[in-house]
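A single protein chain has been omitted; all remaining protein chains appear in their positions.
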Amino acid sequence: MRSKGRMLGALVAALAVAGVAVSAAAGAHRADPGITKTSITIGGTFPLTGPASLYKTIPAAEAAYFAYVNAHGGVNGRKINFKILDDGYDPSKTVPLAQQLVEQDHVFAVMGSLGTAPGLATWGYLNSHKVPQVLLATGDSYWGFCVRKACAGATKPWTSGWQPDYPGEGKIYGRYILANMPNAKIGVLYQNDAYGKNYFAGLRAGLGKQAKNMVVDAESYDVTNPSLTQQILALKSKGADTFAIFATPSPTITALVTATKVGWNPTTFVNNVSANRLFLLAAAANGANVDGVISSVYTASQTTQKSLPGIKLANSIIATYGSALQANYAQGDGNVVYGLGVGWTFVWALQHAGKNPTRASLMKALHSMKNVKNPFVYPGILMNTSAKDNFPIEQEILVKWSGGKAGDWHPFGKLYSGVR
Amino acid sequence: MRPRLPALGTIAAAAVVLALLPFQLSGYHQALAAQVGIYFVAILGLNILTGYSGQISIGHGAFMAIGGYTTAIMSRDHHTNLILTMLMAFGVCFVFGLLVGLPALRLSGVYLALATFALAVSVPQLPLKFSKFLGGSNGIQSHTVVSHQRLYATAWAAAALLFVLAWLILRGRTGRAFRAIRDSEVAASSSGVTLPVYKTLAFGISAAFAGVAGSLYVMATNGFAQPNEFGVILSLQILVGAAVAGLGSLWGVLVGALFIGLLPTVSKDVPLVGSAHGQDVVFGLIVVLVMLLLPTGFAGFLARGARARIRPQPGRAS
Partner (left out) sequence: METVETPQPTLAARGRALRGVLRPVSVVLVGAAVFLAVGSLQSEIFAQQTVAGLAQGAVYGSLALALVLIYRATEVINFAQGELAMATTYVAYQLIAWGLSYWEAFFATLAIAFVLGVAIQLLVIRPVQHKSVIAVVIVTVGLFILIDGLVTWKWGADIKFMPAPFGQTVYHLGGVAIARQDIGTLLVSILSVILLWLLFQFTKVGLGMRAAALRPAAAALVGVRVDRMLAVGWGLAAVLGAVAGLMTEPSQYVLQPTLMQPILLYAFAAAVLGGLESPAGAVVGGLVLGVFLNLVGQYVHAITSELRLPFAFAVLLVVLLIKPAGLFGRRTVRKV
């Protein structure tokens, strides 16, 4: 036993010496990771499994858009290589995956990663390594504020978002209600995490001084409890005639159905994330009274805006490069158009980052958008960023559902801006 | 079985390998090796509780959460040195473990398992409730950036120290008391072992180990603590690791840690149609297969091999 140990020790020592020699010889550093004359490598972390996996159509749509671009020569002759990694919405998995993207895959940028907590878990690391963390798929406000301002100890100039933020959207609903339904008695159902709380805070901001009077009750729910009957009964009993649902898709469907079931017929607002046509159809199929429900959108609709050039392009891209998405897309899945819009924005930024983009020039392009028209975004809404304001999309249009079980969203009114 | 310390030569070899390994590995792989070290600590802790004192716990993720949040909060609010926060996590979780161990005295077997499971499910809810102090669903950011090498060194240094600590505890009177309790509480009690003291102590020690593992876990995520990191799945993974490890062998704990630490990464690369979900299928399948083949864990496997080689010696107490 002892001689075995000595032998083992000697073997290990030999290996170690060899190892040191090898690692000393290795490692010339590329100046611009992830970009060559013919390709650009990017990656993102998404919840392909786990509780948030219904959003996985987003990276699939982005991949379809890049496939389309690559088939037409790429960006300045460079094909986009997009790595989609699964973090299951768990930040402790997101961190090693981000490290893998940066240190193993040597990506040019981390693009489109989904989730606030995963984003917050990795933004320190990515910013300190000067890796772009762009077009994050979450509506948190952090991504818009922290370019010049220090957040959690340091500025985050390499991080940017894309969609309007949740507080801004909540503010839009508040403003609308204040202007058009001044005597409303609002009952709020919100998810008990930052997602729900941010919307609720935005709603109160939009209602201004009237918030205290108009919000008669607010009930939170936890994702571990799929039944919302207790909360909705409470809201109904407080006499609310307006119902604001700040929830993710499944609870939104449950809330809509339950409200009808208990005989409550308020004017209902649902947030954009859960306003996918598929979800409203599901609620209607289960007996919910969905006519008159109000939400907001910022992407174009493939079911009600068929003649838009952007939608025609989307149709052909999904048919050719994203056939797995075809079924959902045809039914009105808004996440597909969202993904196409994000992909378009990234390609636009690359095209405006010079003939030989660098990470810094990419960020500069993203931070200096002036009235950029994205074909997948609702017509009239333009993307704008500047030194002070890093939210590319801030405007939304209100939509109302009509047509019951086979209906759809129809826009009304003017464009609102959720500007702080 | 008394914890058998491997021969000195093997320990020295292992120490050399551990010390030189980071130079062989890329930074990313160092982080992976550090993860194995973190699981090593957690599984070691659970083994003390379940393997040596016979009390089942499916709640060690909760203790990891407490340790991890301790590190995150102290780092965020007081910029405390990370090693110091690890010691604090050890202490805080030791106390929590004692507190949990007290009501656990009245429970055993499946009831204890369910009670600890309740803990695993409930503790991650607390940051949502006390979101101002505990960060809510956006988590606590303490902007500590721990380099891969430092993480590796800290994790394995902690693992080595805690292993020595465990060995010292288990070879002494406390360890004998634990083993007596595991084998028969009635016999232990009638031999003079104060059951409440030792059973609670086992919980405390085990929780303290898990707390250190949790602290390291948060360091590995750049000082970010969030409820989703400490879900039920984590508790189940530690339990699987402890079962794969088996009882009474250092190498068993290492194998268990390697299993839990590396299998997700390995199963990610297994080519399977629609491979995003292949990972779970592969992982689950391998867990089931390993249990079918090695129901007493790796240590049991080693013991069987050893028994096959060693001549039976009369009067040898195990």
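Note that the chains are named A and B in the order they appear, and that numbering of residues resets to 1 at the start of each chain.
By our rule, a residue touches a chain if its C-beta (ideal position, glycine included) is under 8 Å from a C-beta of that chain, and two chains touch if they have at least 3 such contacts.
Because the structure is a prediction, the values reported are computed rather than measured.
Only one of the listed residues, A:Ala244, A:Ala282 or A:Leu362, touches the absent chain: A:Ala282. Of B:Leu20, B:Leu195, B:Leu262 or B:Met291, it is B:Met291 that touches the chain left out of the display.
Contact with the omitted chain, checked across A:Asn192, A:Thr268 or A:Ser296, is made by A:Asn192. In the full complex, chain B touches the hidden chain at residues 50, 56, 103, 106-107, 109-111, 113-115, 117-119, 121-122, 125-126, 128-129, 186, 236, 239-240, 243, 272-274, 277-288, 291-292, 295-296. Touch with the hidden chain on the side of chain A covers residues 49, 51, 53-54, 56-57, 192, 219-222, 224-227, 229-231, 233-234, 237, 249-250, 253-254, 257, 261-263, 278-279, 282-283, 285-287, 328.
The rule is short, and it goes like this: only the chains that are shown with their structure count from here on.
Residues of chain A that touch chain B in their complex: 1-6, 8-9, 12-13, 15-16, 19-20, 22-23, 48-49, 56, 86, 89-92, 95-96, 99-100, 103-104, 116-117, 120-122, 124-125, 128, 140, 152-154, 192-195, 197, 222, 224. Within the complex formed with chain A, the chain B residues making contact are 7-13, 16-17, 20, 23-24, 26-28, 31-32, 35, 125, 128, 131, 136-139, 141, 143, 145, 148, 217, 220-224, 226, 228-229, 231, 268, 276-277, 279-280.
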